[in-house]
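One structure below.
Here the complex is missing one protein chain, while the rest keep their positions.
Order as written gives the chain letters A, B and C; numbering starts at 1 within each chain.
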Amino acid sequence: MYLTHDPIDLAALITQVSSAEHGGIATFTGAVRSSHASREVVVLSYSAYGSMAEHECAAIVAEAEKKWPVRVALAHRIGDLVVGDIAVAVATASAHREEAFAACRWVIDQVKARVPIWKRETYADGMVAWVDPTAPDGIVLARPDAEAARG
Amino acid sequence: MYLTHDPIDLAALITQVSSAEHGGIATFTGAVRSSHASREVVVLSYSAYGSMAEHECAAIVAEAEKKWPVRVALAHRIGDLVVGDIAVAVATASAHREEAFAACRWVIDQVKARVPIWKRETYADGMVAWVDPTAPDGIVLARPDAEAARG
Amino acid sequence: MAITVHTLLFARYAELLGADQLTLTLPEGIKAGEAVTQVRNQHPGNALPSTVLLAINGRQATLDRPLHDGDELAILPPLAGG
Partner (left out) sequence: MAITVHTLLFARYAELLGADQLTLTLPEGIKAGEAVTQVRNQHPGNALPSTVLLAINGRQATLDRPLHDGDELAILPPLAGG
């Protein structure tokens, strides 16, 4: 299981990939930022197409472990997060730091490109928007009356 | 203080660089590996030219924070470590993951290139060697009668 | 012969259409892109964007993929994970 409603424990991911032969461990954690699209974020709600997201995460981990001599751990949080909460974490362990860094960077890039997860931001002024990397300013305002449709 | 005789706490380094504006955190930790130069390592003893090492670490952190919009934390352990112990850890936080990764990678490379720290390996067969990246097989055997000179 | 395709909508698209699931009855051999056009036509006031990402049975798929009875068709907004 790569998706979780519980807080992400980076130390547990590091333990998962650590071994006596893999001395170099790179990690990336993405935490909820206080501002986006020049607005003050108070809640960031993550939703997913769960079964496909699990499959894509597993495929990304398997591909990384095939591309490099690394062990990979990955977790992505779902649900309502506040500023500072960890949304995604990757840990990669290798005998050599070059490969740990390369794999870590590749995995987080692939997660952003391939895993069906969406973000809905609530701002301090009460406005709500969907994060959309294809939109000119990165967001599309949500309909204020559409609470029921939150994925 | 960047050098420490105590175990390195990666979570504390992450906390040190985290902020509401810096959502992307990259880390690198280097742990003692079980084998080096085809030998089984049991103890890895780190020594340093302490005052210069502290100065170089501070300079590396300051230079990284000037090169990229990042916050950097760094710790290097000194003393006798066993397999699995963390010897060095870097955490970099940025608003964007590219900069966090670039700075993290640069800092660990600089630490290896600039900070006056040395490693003395004791192997399972009782042999002792100094790690020397300039030597053909990466080590120079130590004199077995020279225990008193350990830095 | 008609086929039944279970259609999933997510995030902003679920909001636009006011539903996160639709059961579509479609002619056999229909392509995924044509099914999306049908969804779009059924909800004219809340049109989906002209280009959407699709998945069939949990794997990304192109618009020209034929649909089969019992398929799960997912219409995906731009991904925003991480």
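Structural remarks
Basically, a residue touches a chain if its C-beta (ideal position, glycine included) is under 8 Å from a C-beta of that chain, and two chains touch if they have at least 3 such contacts.
The structure displayed is predicted, hence computed values, not measured ones.
Every shown chain that the unseen chain touches in the whole complex is listed here: B.
The hidden chain makes contact, of the residues B:Arg39, B:His96 or B:Arg114, with B:Arg114. Here the missing chain is touched by one residue of B:Ser19, B:Ser47 or B:Thr122, and it is B:Ser47.
Where subunit B meets the chain that is not shown, the touching residues are 30, 46-49, 51-53, 55, 76, 87-88, 108, 111-120, 130-135, 140, 142-143, 146, 148-151.
Note that only the chains that are shown with their structure count from here on.
In terms of their C-alpha centroids, the spacing between subunit A and subunit C amounts to 25 Å. Taken residue by residue, subunit A touches two or more other chains at 30, 108, whereas all remaining positions touch fewer. Contact of a single residue of subunit C with at least two other chains is seen at no position.
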